[in-house]
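Here the complex is missing a single protein chain, while all its other protein chains stay put.
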Amino acid sequence: MIARLADTTRRAFDSDIFYSFRKSPITVLSAAITLIFFIGAFFAPWLAPHNPFDVATLNLMDAFTPPVWMAEGNPLFPIGTDDQGRDLLSAIMYGTRVSLVVGFASVAFAMVLGVSLGLISGYFGGIVDAVIMRVADVQLTFPAILIALLLDGVVRGLLGTERHDDLALTVLVFSIGLSYWVQYARTVRGSVLVERNKEYVQAARVIGLPSVLIMIRHVLPNVLGPVLVIATINLALAVITEATLSFLGVGLPPTQPSLGTLIRIGNGFLFSGEWWITVFPGIALATFVLAVNLLGDWLRDALNPRLR
Amino acid sequence: MAEPVLEVKNLRVEFPTRRGTLVAVDDVSFSIAPGEVLGVVGESGAGKSMTGSAVIGLLTPPGRVASGEIRLMGRRIDNLPYGEMRKIRGRQIGAIFQDPLTSLNPLYRIGDQLVETILTHLPMSKADARARAIDLLKEVGIPGAEDRIDHYPHQFSGGMRQRVVIALALCCNPTLIIADEPTTALDVSIQAQIITLLKRLCAEHGCSVMLVTHDMGVIAETADRVAVMYAGRIAEIGPVRDVIKSAHHPYTRGLMGAIPTISEREGRLNQIDGAMPRLNAIPRGCAFNPRCPEVFDRCRIDRPDLMRAGGSLAACWKAEETVHG
Partner (left out) sequence: MLAFILRRLFQSVIVMLAVAFVSFAMFNFVGDPVNAMVGQDTTLQDREALREKLGLNDPMPIRFARFVGNALQGNFGLSYRTAEPVGRMIAERLPATLELSLVAASFALLVGLGMGVYTGLYRNSWLSRVFMTVSLIGVSLPPFMVGILLILVFAVQLGWLPSFGRGDVVRIGGWTTGFLTVSGWKALILPAVTLGLFQMTLITRLVRAEMLEVMRTDYIKFARARGLSNRAVNFGHALKNTLVPVITITGLQLGAIIAFAIITETVFSWPGIGLLFIQSVYFADIPVMSTYLVMIGLIFVIINLIVDLLYFAVDPRLRLSGGGGH
């Protein structure tokens, strides 16, 4: 068994996909950057130099400290502090953590929802299919951010603002996830429609196998590639959407800030000269999204049979 | 003999890939006389389309002409810069591709496409060009040419479209036409019409044809000489009658044997066992040796050049033996 594992690994390294990965320094760099962000975010409680949300450790005297390379900088706070004296580097790490949690969770939600609806729609056809696809079409006419905003507003109306802020994470995952399910559903549905008519499905049905099982066993592997590509694009979009919502003030509150919230807080101080409060979270956000986009680009090219 | 319209000497077309260089056309030489139809026949992947693309200078990168010469009316054209070659294309060499549906730009009327081509190469007024276009359409047999000239490609049937393509290829009176599988995408009933039309028009306009196809039947009907290609090399080349009647290369014999005829009443079609090798796995010596029913030791070591065999040339050691032995 070890031998087989070793063999598979060797074949993976030898494969076309890994070759194109190795050959492109940008892709390797993007993967490295993404990994760094993940690690920094995941291990934030252990890696971050300070805990920016432990009120006891905050000292207002530290507020508005500029980055360490400027005059009045303080090596304790390498890229400065915000208006409350919170260390920006730590805040960014924690903020990335929140952003990533929302990003991944909403992508997972969208994927599960979209793939399931796609399977159901394609398999059952008829009225079920028509309804789901109509809803998808109507939803697609609106940009995802609008849908997310609307959902957020509705929940806010239902729960009231304080309750909303308490549950902000869940609400956001739900709103953002719900805005992005359509791509998955359409792709999966397309695959199901193709597979459904193939002979082996008919044959299996004759034998008595539950078609649903066949669908899952055969359609899912085929559709995994495109779904993965959609998911990477989705991740970048989800992170941007969450950041935008937070920036607009309707996402994560300052008590549990994401990168977007941090940028919003910093925006107020642009004109008074404390540019670092908004710029560094912005750079972090942009770099992460850029890296994910590049990875997604590479993945899309690698999985595209026509370009090989 | 009059100077050949096209002369290809030791042409070699390569494709550099990350796994090494693939040779798609390997040391191919032939010539086409004025007014002659040369058929180039072979299976898919034998290199016949590549040869055609190389002659007209439209190899898709990274493919490139690695060595050899191509001469049109005595003038070397394989090493011309793009701008110079462009003037030759359409004017002295016409091309016809396989799928008439995708060959024509769907957004332009066929008249516009014709006039554009004419005006690119021949100095004349727009009105004259249009008149010429209408004449061409009549020549290729489009009824109601004066009206149809303003129609779009999708308003024509497949056979009609290919006629338009032929008109486009002939519009500037080229000396050579390269026809790459001109009938393969058409209905069987239309194929004969189109190929007859092509042959007639070329005879009337006095141009030679390099007819690339995998269909031996078309070759038998239309070509004067034929070159049989295999794995990027020419296996046999000679007058059509000679090659078909007394195929000298075992591969050609295999091809002939595989054509069904109504008169035969045998059970199965003869097949050649095995398949043509992929470009990255061409055997040493004669490329056909793994499948050849008459193989002997030398075939596996030395690659045969084209040798006299009856009225044709064949790349087979057996042929040499038969002639000399």
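Each chain gets a letter, A and B, in the order it is written, and its residues are counted from 1.
Methods note: a residue touches a chain if its C-beta (ideal position, glycine included) is under 8 Å from a C-beta of that chain, and two chains touch if they have at least 3 such contacts.
Just so we're clear, the structure is a prediction, and the values are computed from it rather than from any experiment.
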Inset, instruction - Decide which residue listed in B:Phe15, B:Phe30 or B:Phe156 touches the omitted chain of the complex. - result: B:Phe156
Legend entry - Residue among B:Val25, B:Ala54, B:Ile88 or B:Leu255 touching the omitted chain: B:Ile88
Legend entry - Hidden-chain contact residue, picked from the options B:Lys48, B:Arg132, B:Arg148 or B:His248: B:Arg148
Legend entry - Residue ranges of subunit A at the interface with the undisplayed chain: 134, 137-138, 141-143, 145-146, 149-150, 152-154, 156-158, 160-161, 236, 240, 243-244, 247-250, 260, 263, 267, 270-271, 275, 278-279, 282, 285-286, 289-290, 293-294
Legend entry - Sites on subunit B contacted by the missing partner chain, in the whole complex: 56, 58, 86-91, 94-95, 97, 99, 102-108, 116-117, 120-121, 143-144, 148, 151-152, 154-157, 159-160, 165, 168-169
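Assume only the chains that are shown with their structure count from here on.
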Legend entry - Gap in Å, rounded to a whole number, between the CA centres of subunit B and subunit A: 54
